[in-house]
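As you look at this complex, bear in mind that one protein chain is not there, while each of the others sits in place.
Moving on to chain A:
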Amino acid sequence: MGCGVTKSNQLQLKPCDRGNISVPAMRAALLIQRWYRQYVARLEMRRRCTWNIFQSIEYSGQQDHIKLYNFFGYLMDHFSSANSQRNLVSQMFGESEVFQDAEWERRFCYKDIEVPDVYTGPHLSFPLSISNVTELVHAFKNKQVQSFLSKQQNSFMYMLQSQSFSSVSGSCRSECLSADVSPQKLHARYVLQLLGKTWTLLRLMPNISHVGTCRHKEITICGDLHGHLEDLLLIFYKNGFPSAETPYVFNGDFVDRGKESIEILLVLFAFLLLYPHNVHLNRGNHEDHIVNLRYGFTKEVLGKYQVHGKMILKLLQKIFSWLPLATVIDQKVLILHGGISDKTDLNVIAKLDRHRFVSALRPLKRKGASAMLKEAALSADGDEEFSAGRRRVQSLSHGTPLRLRQELPRHSVHSESGRTGRSVEEELRERRRLAGLSLSSDSDPAEVLETDADEWKQIVDVLWSDPMSQNGCVPNKVRGGGCYWGPDVTQEVLDRHKLQLLIRSHECKQEGYEFCHNGRVLTIFSASNYYDVGSNRGAYIRLGPDLIPHFKQFQASRSTRELTLRQSVGRTERSALQALRMQLFAHKSALIREFQEYDPQRTGLISVKHWAAAVEKVLRLALPWRVLRSQLVTSSTQDGTLNYHDWVNQLSVIQPNTEIANTSLLETLYKHHSNLESIFRMIDTDHSGLISFEEFRQTWKLLSSHLQTDISDKAISDLAESIDFNKDGSIDINEFMEAFRLVEHSRAEMEVLPSPE
């Protein structure tokens, strides 16, 4: 190197000018730098692979959602007249209570709920005051501190010590630092009260909020939070609480996946009530009660509020449907959760009745007998087919009341249909009518249906779409709703509405934010460590009158702060690999069949090259299998072949909780267990966590006939019996799901790196 100056070196060091550094020392430094950079690059490669794994699995999980959705459609088409099945279907879609709003308010009344003296959590009084809300936030924060202290972590404490909220008193701080603080949960009475007020407020809000910036007032925009309370608190710490000087937009997906979704909602709603003109909440696709069944929010609420959880969830269902759909800043910047399509029209969106669209996952009513037959034929496809454009997304529940109906406990479902004297067919017909806007007979039903479908599409596109790099607009098959839209659509839609920028969320980004479409679309994501510890940063945007976004990134890092890059990558990688092994296990039989294609002589051995090809074909996850190979195949013979039976068996072992002998049944169940869980929870209308034997059998029978899997009645009965552990004729859903938790086959195969915990 000598005294030469390369064109790359920005710092032009001429070692011979420096009298105090020897050439060998300089060369040594260079070597170390060169080596270290290579090391970091290899880590970065691993991190990227890990990321791809999580993303692929997440998207393939969403394809499960499509299957669920198709299953519901199948049910609508194919319910039989057999009594048992009919009741099951009507029970599943038992969202048939069509009360007046006033009636609902009476039912959600919190006034009869007493708060016991032993309750040490915050007491709310309405109208809310700033100190009340601050107290609420600190109560939840203390819960975090409590769990940290019990793990003897101190990085979060460090953060708390240096916070500078003007409204925080000294006593609050010392409270945070004391180890005697008990976990704080807001009492159900206050929850219902707060939610009730929120519902009232939201009903006054338009579908699209219009906000203006002004000098000295920047707007803060946050993306998906997904139950990561820590991230929300971090944002408040860095950026300040919402206030008249610090307005915020929260762009949807507040719940699911993370464990503190209800706390996030309560905090956001509290600030909304305090500053209704300065806090803006946009609906996300996870603000949807059926999605919540699958992704954890329902479970969380029922776990935390055992007595009133159901009521809370019901009220939240209303609230979600009343959340506004978009926010526009200075008439130039559009903020919404998912995205747009070529058909997006803000004028249509502004005028529709947003609360009619309760959930994206409800099948559409049939347009007529012939259409019904045609669609029935289509839905007989195997679960691998996602029929294009068939979007059964209209909700069957309706804001306008029809008539009052008593809500009945689960077991009297038989008497329910008896009492009202209505078959499921009649029920469906009624819902079809309901789903049409107008109840008068002179409106053309076909016309009404079309408007509905159009409005429906507007909303689903806004909540579920993703950008793509190619031009055009195609249905988003991965998510099962919304579109993939291209840069040309961005240009057309933004220009048509005279907008300059679209800010959206919905997709996790490694740096917390990402531009695309020539800088006209910006994705913002605020849940750090979304896939796992160390997977990504979160970010938020500050927007001033110049409408140029400024980014602040963060990473909630209780433990990652302690970890080196190497260790955090290693950790995330381990969980990604474990998730991947589970996926592989779920496809065990198909994999073996595919391996055997390459092994006609049945030696049991195949080359690693063929292994990669087979895995890619079966799993259909777009992953760099060759790069991952060294992680997933730990034992290969010298000549690069492996014994695939051994490999498959080593993948995972089902926890031996059940006596299920039939392993192919187990495998099938495992593959569909998330959908099964969603369906079970829908059946379990009183949220007791139990379903009857019979219901289990019926459900499985329906699902298996839809999937066209070959499982005999006897096998299912045996399975149900073996799962009914306490032999009382009912199955505990959680226990059933526990049976599918896979354990690692051998810890010895894992890395020998020191565990940071």
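Going forward, a contact is a pair of C-beta atoms (placed from the backbone, for glycine too) under 8 Å apart; a residue touches a chain by one contact, two chains touch by 3 or more; residues count from 1.
The definition used in the following text is that contacts and distances are computed from a predicted model.
Remark: of the listed names "EF-hand domain-containing protein", "EIF-2B GDP-GTP exchange factor subunit alpha", "Codanin 1" or "Transmembrane channel-like protein", the one matching the undisplayed chain in UniProt is "EF-hand domain-containing protein". Summary of contacts with the chain left out: across A:Tyr36, A:Phe515 or A:Phe551, the touching residue is A:Tyr36.
Looking at A:Arg496, A:Arg593 or A:Arg626, the residue that reaches the missing chain in the full complex is A:Arg626. Summarising the interface, chain A meets the missing chain with residues 1, 6-9, 11, 13, 15, 21, 24-42, 44-45, 48-49, 52, 469, 564-566, 622, 624, 626-627, 630, 751.
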